[in-house]
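Removed from the display is one protein chain of the complex; every other protein chain stays in position.
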Amino acid sequence: MDSMPTTEPYLRIRNLSKKFGAFTALDTVDLDIMPGEFVSFLGPSGCGKTTLLRAISGLDVQTAGSIHQGGRDISTLPVAKRDFGIVFQSYALFPNLTIKDNVAYGLVSAGTPRIEIDKRVKELLELVGLPEQAGKYPAQLSGGQQQRVALARALALSPGLLLLDEPLSALDARVRARLRGEIRDLQQRLQLTTIMVTHDQEEALTMSDRIVVMSNGRIEQVGTPDEIYGRPATAFVADFVGKMNFLEGRLVTSKRADVRGAVLDFSEEVPLAEGAAVTVCLRPEDVVVRDIGEHSHNRLSVQVGVMEFIGNHFATTLHASGTGLNFSADFSINAVRDLGISSGATIEVALPPKRLRVFAQSRSATA
Amino acid sequence: MNLCTTSRLRCAAVSIAAAMFGLSTATHAADLTVYTALEADQIKPYKAAFEKANPGINILWVRDSTGIITAKLLAEKANPKADVVMGLAATSLMLLQKEGMLMPYASAGLDKVDAKMRDPAASPEWVGMDVWASAFCVNTIESSKKNLPEPASWADLTKPVYQGQIAMPNPASSGTGFLMVSAWLQLFGWDGGWKYMDELHKNIAAYTHSGSKPCRQAAAGEYAIGLSFEYRANKTKKGGAPISIVLPKEGLGWDMEAIGIMKTTKEVEAAKKLADWAATPEANKLYAENFAIVALPGIASSMEFVQGDIDKMLIKNDFAWAAENRDKILAEWSKRYDGKSEPKN
Partner (left out) sequence: MATETLILPDHPAAVAPLRQKLGHDDWIMRGAVVALGLWLIITVLLPLWALLSKSFQAADGRFVGLANFQAYFASPALADSIWHSVWVSLLSTVICVLLAFVYAYGLTRTCMPGRGLFRIIAQIPILAPSLLPAISLVYLFGNQGLVKWMLFGASIYGPIGIVMGEVFWTFPHALIIITTALAISDARLYEAAEALRASPRRTFWTVTLPGARYGLISAVFVVFTLVITDFGVPKVIGGKFNVLATDIYKQVVGQQNFQIGAVVGLLLLLPAALAFVVDQLMQRRQLALLSARAVPYAPRPDATIDRAMLAICSLIAFAILVILGVSFFASIATFWPYNLTPSFKNFDFDMMDGGGWRSYFNSLVMAGLTALFGTAVIFTGAYLVEKTPRFRAVRGFVQFLALLPLAVPGLVLGLGYIFFFNNPANPLNFIYGTMAILVICTISHFYSVSHLTAVTALKQIDQEFETVSASLRVPFWRTFMRVTLPVCLPAVLDIAMYLFVNAMTTVSAVVFIYAPHTTLAAIAVLNMDDAGDVAPAAAMAMVVFATAAVTRAIYMLLTQGYLARAQMWRKR
């Protein structure tokens, strides 16, 4: 199309399929990744995200389809002929080599002069914030430090592509959160095209330029974190990313559905026949409780059921009076305090039509 | 291996590579592979004397019991490994002769060898070295402890008092064993011989692999009586064993140790030198240190601890018959006595 960006994609994947015997791990996947982009492959285990990464790295060649990197067809090239750096969940640091030797590992083999190696190693260790640790062995460092060394090692040969295979899964929550930011920051400074495989949606949402959500060997949706979260393309994505109420009902018109007695409007037209079974998706945090007056659609009088204090908000269950509709909602502490919401109380809420996503009812995965 | 005399360890280290590929570390021009049933303690002086007299030739011994060496030679008939057979029973050499495996060669000085002790054929293929004969080793301490009378004859051995007290060599593997069996069959006749052995079998505690073992076991008191041969008996007694040596009065089974050249040898000259040397007085003097009767008349010796005139006690031995019937005898023996379960007593 005309609006297409003029830049060529850095990685171009076409019709990629991978079969293990009768099992299809990847089913005709097409994907483009732009230069300097940070893309996450997100999905539950067995969805094909790791298989896709292994095909890109050449660890497991695809059954069919092509991969181009920087204009070069790498579809069937061996690992060593491709151009990437890789970081694993296990770090895979060489335990018997010092941090310096680990980082310098590829440089030595490439025949780089010693002085340059020293300079480069110093530079890389500074880049990952470990300038003082060069002489230590991996086992003497913390998990987070080890992973930063692994990153430095992967960057040593200035690869065109950085592959991160569940890089943060082995770390505890606080270190994980800090490293997310560091990696993202580094990636943006280096303008390095990066692919990360993860099953952790928070990780994907916070770090990525775009997210590829996968399921059963297929791509469900490709989009920015905002798009993925706010406008899930399929029920699977809606379910997998973030918390979601799945409300079952029937289509009244193309923009209105009857959900267990409650009639809900939505702004997006649904191309289905009247009376079709649909699922209306609603994020708990999208339930509006303040300034109800500004909302003309989907106002419901609800009874508050269980209220669970989560820390920065309350998770509540609501029952729409006079209907069979139950759903959960997240209310900020402020709102609960200001409006005096409590278990058993009856309050007014609104479900903004813009925030509702409606899918034909054939949900494959709800878990 | 001359190189190895100074330090075995260093030698071992140096020769690793050579040994890996079967190269000899020695500088000799010729390696003679000699199959022998001579005793391990005999072959060293023979080798040393021969190699001194014939520099450039190196003997590699393959040593085992008579039966095994014989079987090995026959089994390797298609692809023989041996150059010379030395110190093997004449009955075995005659067997090889019959199979056409020996090379006709008259050792220098053959005419001086006792006529009884050489191949009578016009083109002789073997020549005798010495005679070895059967003898009992009787442990005196154990005998007196168990109140055993000292046996004086083959016949004595079948007395019930000796039940479980006697060890003898298995004739299938041991030449000493075979010459006994052959002697009994010649002394007592075919049927009488087997009848004798049936009786003897009741008293036998163990059939051993080698001809020396019964004497050594008697010496250690493991069994009171060991049927063995005079060289081992003499040597064992000399070593301090509490044994008396008995030569059975019916007559001694005996065989000759002899030497012959394999037809297939590639080291013909070296082999002939060994055959020549074996008939020299020097060699016979070495044999005489071990045996009472040797091939060259006049170089006799008496054994320190063996009483009696061995020469006169030897039975009239028909080697041709023994060689001819060797297979048959061994098959019959194995059928009767080998592999039977442990007696229930």
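Letters are used for the chains, namely A and B, taken in the order the chains are written, and counting of residues starts over at 1 for each.
Keep this in mind: a residue touches a chain if its C-beta (ideal position, glycine included) is under 8 Å from a C-beta of that chain, and two chains touch if they have at least 3 such contacts.
What you are looking at is a predicted structure, and each value in this text was computed from that prediction instead of being measured.
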Problem - Chains in view that touch the one left out, judged over the entire complex - result: A, B
Handout entry: Hidden-chain contact residue, picked from the options B:44, B:98 or B:159
Key = B:44
Fill in the blank from the handout: Cross-chain touch to the chain not pictured, restricted to A:35, A:65 or A:352, is A:65
Exercise for the section: Would you indicate which residue among A:222, A:282, A:318 or A:356 is in contact with the undisplayed chain? Expected result: A:222
Completion exercise
Of B:54, B:97, B:134 or B:210, the residue that touches the missing chain is B:210
Fill in the blank from the handout: Residues of chain A touching the missing chain are 1, 3-4, 9, 12, 14-15, 19, 30, 32, 57-59, 61-66, 75-82, 84-86, 88, 90-92, 94-97, 105-106, 109-110, 137-140, 153-154, 156-157, 159, 222
Completion exercise
Absent-chain interface residues of chain B come out as 4, 8-9, 11-12, 15-16, 19-22, 24, 33, 40-41, 44, 60-63, 65, 67-68, 71-72, 74-75, 78-79, 81, 141, 172-173, 205-210, 212-217, 219-223, 239-242, 338-343
